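Have a look at the structure that comes next, please.
Up next, subunit A:
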Amino acid sequence: MAKIRGAIVVDIEGCKGCGVCIPACPQSVLDLAKEVNGKGYNYSYMKNPEACIGCANCAIVCPDGVISVYKVKVA
Partner candidate 1 sequence: MAEITIKDIIKEENLVYKKSKVLTNNTMSYCPGCGHGTAHRLIAEVIEEMDIQSQTVGVCPVGCSVLMYNFLDLDMQQAAHGRAPALATAIKRLMPEKFVFTYQGDGDLAAIGTAETIHACNRGENITIIFVNNGIYGMTGGQMAPTTLKGMPASTCPYGRDIEMMGNPLKMTELVAQLAGTYYVTRQSVHSPVNVRRAKKAIRQAFENQKLKRGVSFVEIVSNCNSGWKLPPVKANEWMVENMFPFYPLGDIKVEGQLVTK
Partner candidate 2 sequence: MEKELRLMKGNEAVAEAAIRSGADAYFGYPITPQSEVIEYLMAQEPHKRTGMVVLQAESEVAAINMIYGAAACGKMAMTSSSSPGISLKQEGISYIAGAELPCLIMNCVRGGPGLGTIQPAQSDYFQSTKGGGHGDYRLVVLAPASVQEMYDFVEIGFDLSFKYRNPVMILADGIIGQMMEKVEIGPQKERRTMEQLIKQCPWATVGKPATRERNIITSLDLVASRQEAFNLKLVKKYEEIKEKEVRFELINCDDAEYIIVAYGSSARLSMKAMDLLRAKGIKTGIVRPITLFPFPSKVLFDLADRVKGFLTVEMSTGQMVEDVRLAVQFKKPVEHYGRVGGVIPSPEEIVNALEQKIIGG
């Protein structure tokens, strides 16, 4: 059975660490980093990247458009 694997890239410096992407993720992939970006925000990152299915829910609720989403079918 084909499996879907996804991944996101967060524009770290553009992220404001609002965290609305976190509850939007059905796979509990995301969290805010302990580190901060140049503006002092704890930016969003894939804490649990293996679980990402590339559904883009995080990206479409992101107010700042800082998330790009990639998806592949794995045979």
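For anyone wondering why these and not others, all candidates are chains of the complex that A comes from, given by their letters.
Assume a contact is a pair of C-beta atoms (placed from the backbone, for glycine too) under 8 Å apart; a residue touches a chain by one contact, two chains touch by 3 or more; residues count from 1.
Computed from a predicted model, the values in this text were never measured in an experiment.
Chemist: Pick from 1 or 2: which one touches subunit A in this complex?
Modeler: Result for subunit A: touching candidate is 1.
Chemist: Which residues, counting only subunit A, touch candidate 1 once they are in their complex?
Modeler: On the subunit A side, the touching residues are 5-7, 9, 14, 16-20, 22-24, 41, 46, 49, 54-57, 59-72, 74-75.
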